[in-house]
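A single protein chain has been removed from this complex, and every other one stays in its place.
Order as written gives the chain letters A and B; numbering starts at 1 within each chain.
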Amino acid sequence: MAVDFEKVSFAYDARNMWSHSALHEVSLRLEEGVFTGIAGATGSGKSTLLQHFNGLLKPTEGKVRVLDFTLEAGGKPLLQELRRRVGLVFQFPEQQLFEDTVEKDLMFGPLNFGMDREAARQSAIRALRQVGLDESFLPRNPFHLSGGQMRKVAIASVLAMDPEVIVLDEPTATLDPESRAELAELLGRMQQEEGKTVIVVTHRIEEMLPYAGTWIVMHQGKKVFQGSPAELVHEAARLESEYHLAVPACIKVWNRLAEQYGLEQEEPCLTAEQTAARISRLLEAGDIERKGGG
Amino acid sequence: MTEEQPAYHVQHVSFAYSPEQPVLSDLSFSILPGSWVSLVGPNGCGKSTLAKLLGGLLAVNEGMIEVQGIHLSSATIGKLRSHIGMVFQNPDNQFIGSTVEEDIAFGLESRCIPREEMKERVHSYAEKLEIGHLLSKHPAELSGGQKQRVAIAAILALEPDIIIFDEASSMLDERARGELLDILRGMKEEGRYTMISITHDAEEIMASDRAIVLSDGGIAADLTPWELFQDDQLLQACRLIAPYPVRLEKELNKLGITVPQEIRQSGEVEDRIWPLILKK
């Protein structure tokens, strides 16, 4: 079990007049080595949830277990080791870069966790490769890179600690569509090829749909859904109407098709290719008459 | 000014921040009043610079920009400024006032509009953008989507003819992005605004009338959004991905299933597919 939340509640300073996105009795379990997508609108508590994964926040009620660490209200576990094993990438991580070379920034984490310089350097190189950049980036100034490259370097700076669990908050925000797709694929590889546990917060479900095996939907600090992609597709209409979940077009198209032809029991087709092929088969089966010119 | 006068007439415009690195070279195009144009292209292609030139925040090195028939220059910018509004990417960094009300009023104050009229405009445009109940709020109490609505209300309150959106939706979540798109569509329908949006967002491009594709400081293509999303090479060069319904239709085409022309011309992309595959 990588992550196990037992009725976790978190309240920002309760006496505060301004309300913040808190958590209310969130229970969830995530297996090791799975790719999880967490969806929900701004203010749904996603970011608060993430900060519990590596002990930046501790629950005010309930119990959080991450790997073999337990976090409870008042408890004081060894956070340093937890933070090495659970890498947390914040939103717009490029804003945290501060060194004058990519190499130094990448080595910052490993050195903090007690690696010697040579090992830290090796980690830096490995992390760069993981995000699809090569060693030639090491001596470069991170502030002179393009937006997409800076984002990748910043993600690599967390990967350099070789965490077992990687948690990312909106990793693709503000990138161009092509870079978004690349980054999502990269994260997918991280899970499939290296066996990492990957947890991604996103409001664009479509991007992570090809990779995520589990979905969680948050709404106003509560977990309102957890299930497989197929279950997400089945419940999409309800999640949209009750919790204003932004349901991507590919799910809507499939659900409309499924409703029309009674395909609810099938594994949903969620890419344009698969869906087109399925439609073609439906047409061939003579279920519908082909209309219009061919 | 007649109706036929283009909103923008750009002739042989070049621009460089430093002589060694030209950003834009020899651009020429016109934009009709009341139309909605998307400026697209990969990062670093100069589209944000072009937006600043069109908004009069930068001056061209060579060539000429005419706004509604008037040459845009340091002498005319003061007067032309009131015709052009700009909405930027980061909702926080364009929130000048310390409350919603003050922020909407900021531009009106610059224009020395009398207090009574200011109050009226602040309230009516806040209502229009559905933020009337937030007037006394501090920006820290607002979501990104709400702040972006404030930014739009602040611009609309100045009653410009031309509005430039510089990646205005890119920092918003999906829901807020959808809502912003609806606001833009509504503005388009009103017909009183010429709109220019710089964006990577497929749906936003699709909602506009025309896409100007920039690449390496020049115009690589000038076409309808529909044509843009059919051209895989161009899409790749712009690092864009077509909206899902368009991709689906393309895949259907590959399998020999085509959509009749008359359906293609009308309505939303998504709706084009349904007549084809739904049972009667």
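What we mean here is this: a contact is a pair of C-beta atoms (placed from the backbone, for glycine too) under 8 Å apart; a residue touches a chain by one contact, two chains touch by 3 or more.
The rule is short, and it goes like this: contacts and distances are computed from a predicted model.
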Options "FtsX-like permease family protein", "Cytochrome aa3 subunit 2", "Spore coat protein JC" or "Energy-coupling factor transporter transmembrane protein EcfT": UniProt name of the undisplayed chain: "Energy-coupling factor transporter transmembrane protein EcfT"
In the full complex, displayed partners of the excluded chain: A, B
Sole contact to the chain not displayed, among B:G55, B:P225 or B:P245: B:G55
Option touching the unshown chain, where B:R111, B:H133 or B:K254 are the choices: B:R111
Candidate in contact with the missing chain, chosen from A:T70, A:Q96, A:S146 or A:Q192: A:Q96
Absent-chain interface as seen on subunit A, which is shown: 12-13, 15-18, 51, 54, 56, 79-80, 83-84, 87-90, 93, 95-99, 108-109, 112-113, 143, 157-158, 161
Hidden partner interface residues of subunit B, rising order: 52, 55, 57, 78, 81-82, 84-86, 88, 90, 92-99, 101-102, 105-115, 118-119, 122, 136, 138-140, 154-155, 158
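Going forward, only the chains that are shown with their structure count from here on.
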Approximate Å spacing (C-alpha centroids) for the pair subunit A, subunit B: 30
List of subunit B residues in touch with subunit A within their complex: 42-44, 89, 140-141, 143-145, 167, 170-171, 173-176, 178, 200, 202, 236, 239-241, 243-245, 247-248, 250-252, 254-261, 263, 270, 273-280
Subunit B contact footprint on subunit A (complex, rising order): 18, 41-43, 146-148, 173-174, 176-179, 181, 203-206, 244, 246, 248-250, 253, 256-257, 260, 272-273, 275-277, 279-280, 282-283, 287-294
